[in-house]
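Step one of this worksheet: look at the structure below.
Note that one protein chain is taken out, while the other chains of the complex remain in position.
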Amino acid sequence: MAKKLWGGRFSTSTDADFEAFSRSIHYDAELAEYDVLHSVIHVRALRNAGLLSHTESKALLKALDALRRDIEAGAFRPDPREEDLHSAVQNLLREQVGDLALKLHTLRSRNDQIAFDIKLYCRKNALEMHEKLRMLSAAYGELAARYENTPFLGYTHTQRAQVIRFSDHCLAYAEMFGRDRKRLSDYREHVRPEIGAGALAGTSIPHASYAEAIRETDPENRLEITVSAAPLDHVSDRDAVIELLSICAILQTHISRFAEDMILYSTAEFDYLDLPEAFCTGSSLMPHKKNADLMELLRGSAGNVCGDLVSLLVTLKGLPLSYNRDMQLDKEPLFRTVKLVLAELDQLARFVPGIRLKEAVIAKALEDEHLYGVEIAEYLVHRDVPFKEAHDIVGGLIRYSETQHILIREIPDTELAAFHPALSQEKLRSIMTPEYVIDSRNN
Amino acid sequence: MAKKLWGGRFSTSTDADFEAFSRSIHYDAELAEYDVLHSVIHVRALRNAGLLSHTESKALLKALDALRRDIEAGAFRPDPREEDLHSAVQNLLREQVGDLALKLHTLRSRNDQIAFDIKLYCRKNALEMHEKLRMLSAAYGELAARYENTPFLGYTHTQRAQVIRFSDHCLAYAEMFGRDRKRLSDYREHVRPEIGAGALAGTSIPHASYAEAIRETDPENRLEITVSAAPLDHVSDRDAVIELLSICAILQTHISRFAEDMILYSTAEFDYLDLPEAFCTGSSLMPHKKNADLMELLRGSAGNVCGDLVSLLVTLKGLPLSYNRDMQLDKEPLFRTVKLVLAELDQLARFVPGIRLKEAVIAKALEDEHLYGVEIAEYLVHRDVPFKEAHDIVGGLIRYSETQHILIREIPDTELAAFHPALSQEKLRSIMTPEYVIDSRNN
Amino acid sequence: MAKKLWGGRFSTSTDADFEAFSRSIHYDAELAEYDVLHSVIHVRALRNAGLLSHTESKALLKALDALRRDIEAGAFRPDPREEDLHSAVQNLLREQVGDLALKLHTLRSRNDQIAFDIKLYCRKNALEMHEKLRMLSAAYGELAARYENTPFLGYTHTQRAQVIRFSDHCLAYAEMFGRDRKRLSDYREHVRPEIGAGALAGTSIPHASYAEAIRETDPENRLEITVSAAPLDHVSDRDAVIELLSICAILQTHISRFAEDMILYSTAEFDYLDLPEAFCTGSSLMPHKKNADLMELLRGSAGNVCGDLVSLLVTLKGLPLSYNRDMQLDKEPLFRTVKLVLAELDQLARFVPGIRLKEAVIAKALEDEHLYGVEIAEYLVHRDVPFKEAHDIVGGLIRYSETQHILIREIPDTELAAFHPALSQEKLRSIMTPEYVIDSRNN
Partner (left out) sequence: MAKKLWGGRFSTSTDADFEAFSRSIHYDAELAEYDVLHSVIHVRALRNAGLLSHTESKALLKALDALRRDIEAGAFRPDPREEDLHSAVQNLLREQVGDLALKLHTLRSRNDQIAFDIKLYCRKNALEMHEKLRMLSAAYGELAARYENTPFLGYTHTQRAQVIRFSDHCLAYAEMFGRDRKRLSDYREHVRPEIGAGALAGTSIPHASYAEAIRETDPENRLEITVSAAPLDHVSDRDAVIELLSICAILQTHISRFAEDMILYSTAEFDYLDLPEAFCTGSSLMPHKKNADLMELLRGSAGNVCGDLVSLLVTLKGLPLSYNRDMQLDKEPLFRTVKLVLAELDQLARFVPGIRLKEAVIAKALEDEHLYGVEIAEYLVHRDVPFKEAHDIVGGLIRYSETQHILIREIPDTELAAFHPALSQEKLRSIMTPEYVIDSRNN
């Protein structure tokens, strides 16, 4: 096993521990389907260029197709002692077609392969995220529909602010995830998988041979593969990885904020909603606990994604052109974050429908008179009180209510009039209801 | 001065040190032009909604226009003791129009203003970066044209790899900056400035009043301002900031790589080019030094931009909806990075044209026989030698050359034939030239 | 002005925009006192080495002392067009002593100066943080003492967990800040300011001349300055900066957690405490708001400090020895974080004493029976029930209470016995009190 793709000029054998340290097969196997695709196109290009006979290319393509099916079936088991995926694929092919496999790497470089593989991986997974976000948005939409007319408390500074509808809350998250989707769909246009860059400088295989091979392999051009026009850039470029991680970091920020809202709202103190028990856990010591574990893990995962993004930015900083081995370190952070985010989106899409509002508790909380300060001020403004003055009047009213330990709803009309003649219990009571508030909003 | 926009309900005055600690006027003044624009639209919306008379709105708009002109002329000098920009603007207006200024804030929240301001800031500066990148690409294009046919050494692993053209090197950076431009132009569509969100929940001012005010203010809809449809999201949202910082982080990675290349190539050891002296400095101790300071600062600035991006991601993590005061901390990192990147692009656009290749030194380096290994192998492949075997033959040739201390160019034909019959001095000498290599590339 | 310390070999003048871009005087002026100290030692070393006469050194020392007094008095006003602090100091001296000032830089490098300056800055500010943390711990101690016997609710997963004392909560933060202090005091031993490294290689000034100059300047060795024994390391080293930022990042994490606790506990829903109004603000739209702004800013500042730490780590990554201009970028992040943290500690030390518990609200919340689950289980364990079984019994009791909508305190003895014979109302009521819980704890 582990026949290397290089080594003619070396007289010393590689240090065994270094081999283990530098090996990537345990993670880059993730890219097998794309690597086989690269080989398929490359074999066809070699054949088109007259560097492989039709018989040879046929045999190689057949073996590659068998390998592709293995990968799809989850039956791809590379030898863990292989240096990397590219060596593993070639050595597996050799078991099928013998020394013909050695021709596979003709005028090809792993630099070209890995850049191709990783770009296709990024595109495919961006698409998958996009689809999962669509489903998540639908889940928010259904939740919003279920509680369409349920008034709710809106917060600023984590302090009660104004009455909103619960559907506004859902809508806010749907908006955020909508922006994430927009970013992901634009992202796909930023990532163009290329082939034919050689190690850094292109090769003597004609562009036309590659172009024809691409057409034969992906006739509808769904993968938007092109022949490398700027090979030096292609093998140096990891923009696709950093940009996807950036998009994930923003998305993850949204997730963490939603998680925080859920954690808050499900405390005994807020108590606005019941979270689906299937996503909560208990305590090994405290028998009563029901903890919002999924939400905590989603909140905390902001650390992982931000860390992975930073990891790439640091590694790429200041690398001279073109390929440097440091760039091998892009894969683990990328794979980690992609898998994490996909799993989070799955979890969320099943968690969200399980949210149940505790409407009685919310109704009670909506009695808090503070929530209606803006509406009282608005009412005064429409009676020609300058806003700043109206703001002061309501502020005074609240202070009076607090220091006198009396509800605003209970202040006699005579006293109310001292604040402003337009104020009366009848008026205030009609204003200080969720229904009034929601009706009054701009639309 | 420093009349606050709030405070009716407070009995204690604010701690003076806390006031200084939490003040933002020393940096958010940067947003003055956008904040005045918000006020202009808001005044018109209030007038449309019947909450300001025509006389009032006219007086306010006139005063706002005077302020706008001051800002444009660089004559905006807010009192440094103001709490923030929004208070500063209102207090300045008060000097012009008296208590009428107090009506400016009718049914408006600073949460809405700052989200509006920052999104417009981001859009405008993204556009400016886009334009500067265009000029930088042009500079690379001119440099590439000047040295169009100059062969150069391509590197992988910071080790000599293959012959390229110097224009390939320029092209690689032009490609990178081209991707940055694409990201910036897509970015603009992601950022939609909104108005009318109130503190978090909209207000009683009709959408139509705002819509009309927007049309009046920006008839051609160049700023793409809309009436807030999801106010809870609008005041909570800082995606525009994080995304712009992400784009800058990738762009800055490109800059840092170019800087590293320049530093390397201008060492006494590489010596491939002369950097423009106007961007270098000397040493206070060592009289001979000419250091590539600009390049070092550009390389190191990757730290600043990455740090600013991280700063935002950390601050936003886990914030419950909607606005929280933490979000005030978005501005300094954003402004720092935007100014830094704009300045870097300016510097680069003037630095790049000053690069001078030392063609004699490069020509000498191109004699290195190692650079032609791929081409010799390619030649053998075209003579039906399987690539893996060709690779081994060339590896052996190089090892022989090194252990025998003899140039490949000097190995007698008889010995060459022992490596492969198709090898001869005549053939090898024709292959081992930059011209041969460049001609052989796929195209 | 702006006479440079270098330039003999340059034929082109420096680009004006580059000069502005690379200038550091607007921030490194912060280091003036240390830079003057370096000059004082250096002048004495030169005199000791016979490179300055006694008259010359006396004149220079006198001028330096005047400058030092200006700096102390806040009257140091370097020309903003200076390249950096070192040039500024020399040019100011020149105004005092004429061309003799040119001898100040004899066999000295700015690389040595800046490494010296920054290490002293770090040490001094670490000491100041240490002292402020001491005062903050005292504030927590006083708060703990004021509420020494006040029971409180302890949380895990932001869900009610068990009864604690409020002083336990204070103690937890005192412990954290205690660890921060320990780190800061160890830190001082890690930072050894050195002098005499030249640009990177030492100079011909004898060690003994420097050693004598250090003794003369700091007879009690309070600053622990030494003659550079490994100059190449000294000028390359920014460990002191990164380590201080790391310590600040941990400290800031503690601050952010305390801030979150305060924000939570002061919501209308928790309502456990009143925060000092002098550190809160209101809303420009909502008259009732009292927001915990200081706490939000302290929570959000975790972003700034983490960003500054990352900034340094990125900038330093992969820099070859020894000094590189990239390292100039260490100062702004360092100064920002140091000033921020010092200000935060000041704010906190004045905020903490203003916290007031709402004991009635807390007492009401302590009636929540869930808080006593562990104690009931403990009671059963002491009656020989295996813990796992006791845990299940209490879990069942809670479920029964919830599904039957009955308080545990109200379940009849006969039904209790069905859970376990040792359970009775009398027993449960004695257990389910804060006093019982606190008495039962290990000590």
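Which chain is which? They are A, B and C, in the order written, and residues in each are numbered from 1.
In this text, a residue touches a chain if its C-beta (ideal position, glycine included) is under 8 Å from a C-beta of that chain, and two chains touch if they have at least 3 such contacts.
Remember, predicted model here, so these are calculated numbers, not experimental data.
The residue from C:Leu67, C:Leu264, C:Leu416 or C:Met432 that touches the chain not shown here is C:Leu264.
For the options C:Ala20, C:Met135, C:Leu321 or C:Ala363, the residue in contact with the chain missing from this view is C:Leu321.
Looking at B:Leu127, B:Ala229 or B:Ile398, the residue that reaches the missing chain in the full complex is B:Ile398. Interface note for the absent chain: among C:Ala201, C:Ala363 or C:Leu407, the touching residue is C:Ala201. Residue-wise, the contact with the chain that is not shown comes from A:Ser284, picked out of A:Ser53, A:Asn221 or A:Ser284.
Residues 6-9, 11, 51, 99, 102-103, 105-107, 111, 154-158, 161-164, 168-169, 171-173, 175-176, 179, 182-183, 186, 189-190, 196, 198-207, 210, 227, 230-233, 235-237, 239, 242-243, 246-247, 249-250, 253, 256-257, 259-261, 264, 299, 302-303, 306, 309-310, 313-314, 316-325, 374, 378, 381-382, 386-389, 391-396, 398-399, 440-443 are the ones on chain C that touch the missing chain. Summarising the interface, chain A meets the missing chain with residues 4-15, 17-18, 21-22, 86, 105, 107-111, 198-199, 276-291, 293-294, 296-297, 299-304, 306-316, 324-329, 332-333, 343, 346-347, 350.
For chain B, the list of residues touching the undisplayed chain reads 156-162, 263-264, 266-271, 282-293, 296, 310, 313-314, 317-318, 365, 368, 370-371, 373-374, 377, 391-392, 394-395, 397-398.
Throughout what follows, only the chains that are shown with their structure count from here on.
When every chain is reduced to the mean of its CA atoms, the largest separation from chain A belongs to C. Averaged C-alpha coordinates give centres for chain A and chain C that are 33 Å from one another.
Each of the following residues of chain C touches two or more other chains: 282-291, 293, 296, 310, 313-314.
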